[in-house]
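All protein chains but one are shown at their positions in the complex.
And now, subunit A:
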Amino acid sequence: MSNTSSVLEFKSSTFFTPILILFNNDIAAIEQSLQEKISLAPDFFKNSPLIIDVRELNKSDLDISINEVTDMLRKIGLFPIGVRGGNERQNKQAQKLSIPVDTGRDNEISHAAHGKNPQKESAVHASESTSVTRDGDDEVTVTAAPKAPELSDSAIQTVPVRSMLITQPVRSGQRIYAHGDLVVMSQVSAGAEIMAEGNIHVYNSLRGRALAGVQGNTSARIFCLDLQAELVSIAGDYKTSEHIAKQMQKKPAQVYLQDHTLIIKEIA
């Protein structure tokens, strides 16, 4: 895989990093408590990267200096690589120390200290996966924008779901799954499969299979500019192309459920 003739290469990867959630702003107490934990598993913590989470502190109005925490952590052999839940001053402190700040989200993630030492050369975004596809066949991997990351599994109920945008053609054999709405700007080929927990919009020809509301959302709809689908489905109710009226074929159309009946209607 390595390309000896090029100088570098960017890759995105996901890995686990311990997150240090602080409940007390007493540096000495934190240090003591950390030392105890480290003595239980010195190899695991040795030179380990760490993300400092001060959200709980800020919730209870307990102030802490990122400079002091960082000094203390570095002294005992840990490498802080991120701060989250910080207030403005703390974020500025972190940035001065060249420590990235995560301001993106508020949902609770408690992946804490399990997993092995992460690869040190990798990126900083830890713990949360932004992948929307499974391994396996050649599915499109969509990396969420940095400011609007996809949700981790544990947070699906608590945080509003964002939509996914696909600008490349969805080719035969590809599968795409969106946790929210799915917007496809290009064509969806016969033999492709697009699925969304919310609505599906296809601003081009829809020739493959489109399944909206796959987790049971009966108010989900499918919209497309050119209906030639092999199959359309809303919350499990489906029609194959054989049962899609001829006069609807190759028209801009929407598909929705009304009284448990799948309606396919031209968008006039």
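The rule is short, and it goes like this: a contact is a pair of C-beta atoms (placed from the backbone, for glycine too) under 8 Å apart; a residue touches a chain by one contact, two chains touch by 3 or more; residues count from 1.
Following the convention adopted for this analysis, contacts and distances are computed from a predicted model.
Peer 1: Can you pick, from "Septum site-determining protein MinD", "Peptide/nickel transport system permease protein", "Cysteine desulfurase activator SufB" or "Imidazole glycerol phosphate synthase subunit HisH", the UniProt name of the chain not shown?
Peer 2: "Septum site-determining protein MinD"
Peer 1: Per the definition of touch given earlier, which of A:A192, A:A212 or A:I244 contacts the omitted chain?
Peer 2: Once the missing chain is taken into account, the touching residue is A:A192.
Peer 1: Looking at the whole complex, which of A:S48, A:Q174, A:N199 or A:S233 touches the chain that is not displayed?
Peer 2: Candidates A:S48, A:Q174, A:N199 or A:S233; residue touching the omitted chain: A:Q174.
Peer 1: Spell out the interface residues on subunit A facing the chain that's missing from view.
Peer 2: Touching the chain left out of view, subunit A contributes residues 1-5, 9-12, 138-141, 143, 168-174, 187, 189-192, 205, 207.
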